[in-house]
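Please read the structure below before turning to the comments.
All protein chains of the complex are present and in place, except for one that has been dropped.
Our next item is subunit A:
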Amino acid sequence: MNALMTVSNLTIATSNRKLVTGVNLQVTAGEATGLVGESGSGKSMVLRSIMGLLPNGVNVESGVLTYGGKTYDMTDTKRLATLRGQHVTMIFQEPGSALNQLLRIGQQITDAVNSKEHLSKEARRQLALHLLQSVEMRNPEETAKSYPFELSGGMKQRSMIAAATALNPGVILCDEPTTALDVTVQARILDLLKTMMQTTNLGLLYVSHDLAVVSQLCSTVNVMHSGQILEEGSLDQIFHDPQDDYTKKLIAATPTMTGPYQRYEPISDDSLFQMNNVVVSFENKGFTLFHKNNRKTVLHNISLSIGKGEIVGLVGESGSGKSTIARVISGLQPYDSGTLRFDNEPLGKHRTANQNCAIQMVFQDPNASLDPTKTIRQTLQEIVNANHIVPHNQSNEYIVETLERCQIDKELLNRKPKQLSGGQKQRIAIGRALALQPKLLIADEPTSALDVSIQKEILDLLLDLHNKLNLSILFISHDLAVVRSFCSRVVVLQNGKVMEENTTEAIFDHPTDNYTKELLDSIPQKIIR
């Protein structure tokens, strides 16, 4: 195995703290090396140091990079910069902000080449078309003339790859390039990267928090934690015979597409919540000459029901209407037509205090439900007292008790949200919802902003609460593996329509709808235990 690029003994530090210590990496031509770790592990810093793109105040302390038979001192950013573009390049997580908003795609994917070779206008156009074809863009002519804001996320990511490979570099550093994309688009981008590796002998250094994605693409995997590489090995070795405890924990926490399904029978036959033929439309902002009322329908005749004690998964890609449904159920979103029933009573536009308490939401970003200026105790006390859940003099014990259920120590009660970790905040957000004694909990992507190990803890907590309190949960997620491991019934949503609805087992094992099949095929699922 001959290495295309190696990094040895890389140490990155601020003036008072080491962020990365003694990292060694190797990238081979035609293969992808994975660098996996949770947020704050320093994986992005490693990539940025190779590019000479470390933020102000962060510097390489030591490190040697070899590429093409030459050795580079990594503290010498000037010399390292000569590698950029022609030898080593990088693609980013957010193609929307990484592309220049003011330049047409054709111009920005060719400007690096043009600055070196001074192409004619026609040659430049041809080069742009060639590059866009090489990333399998459907409409190269049109895309070349577009501005980034006119393209979808996937097209932007393809454009970024086209721009990065314009000077035929040997190595692409990939910083979570598919994390911001929908799962079907992610699958296509991963396929594209695979094809490019094979046809042009590119080497990739692929950074991700998502073990499943890495398992799709990489032949070697490095596991990184608090600035150090804990374990390095082939894909098989890491997934089937991990040596390090942290790696084992990471793998165990990653939801898989195997393993038993959840079966919770609803505790009674009548459903807790029913939604019948709900339609939601938004007014299209902007002036049109002929149609004064130009409305865009985001939910088409949605009907769904949630049984008592059931965990229902609602899956779909961005823009499918998942969050709109959650907002309709919780009364935050007015709807055009349709009816809602809750606990055998109609749920009108004006709800009683009891109905409001009985349906609670947990959001993706826990900061959204916690007041940053108040301590946790103050926030919860306010909610509990305003809704007269318990007599005033008992509210303190009640809050302590509720949060203990969510495994939050009572000492944390006097802290403000900014003094807590992401996982702690999400637990408290769940506790906040529980404090109102809901019958239905709507969890809108509650783990999407969290690391996998914390995601596992939050899911375990929700399951525990479900079992102990007979809580019904509507679990909204774009992550099918999580839904599979957590829900007993699944509703698949696309463009505001229900495509398929069935038990988790039936959806995953025998999908009938084409869109469901496409979704399932897109899941990175090489991990098999």
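Convention: contacts are C-beta pairs under 8 Å (C-beta built on N, C-alpha and C of every residue); 3 or more make two chains touch, one makes a residue touch a chain; residues count from 1.
To be clear about the criterion, contacts and distances are computed from a predicted model.
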Can you tell which of "ATP-dependent DNA helicase RecQ", "Segregation and condensation protein A", "Sulfate adenylyltransferase subunit 2" or "Dipeptide/oligopeptide/nickel ABC transporter permease" UniProt lists for the chain that's not drawn? "Dipeptide/oligopeptide/nickel ABC transporter permease"
From A:E94, A:E136, A:D365 or A:E518, the answer for touching the chain not displayed is A:E94
The one residue from A:M160, A:L181, A:V384 or A:C487 touching the chain left out of view is A:M160
Kindly note down the residues of subunit A that lie in touch with the hidden chain. 48, 51-53, 56, 81, 84-86, 89-92, 94, 97-103, 111-112, 115, 147, 149, 160, 163-164, 166-167, 169, 173, 286-287
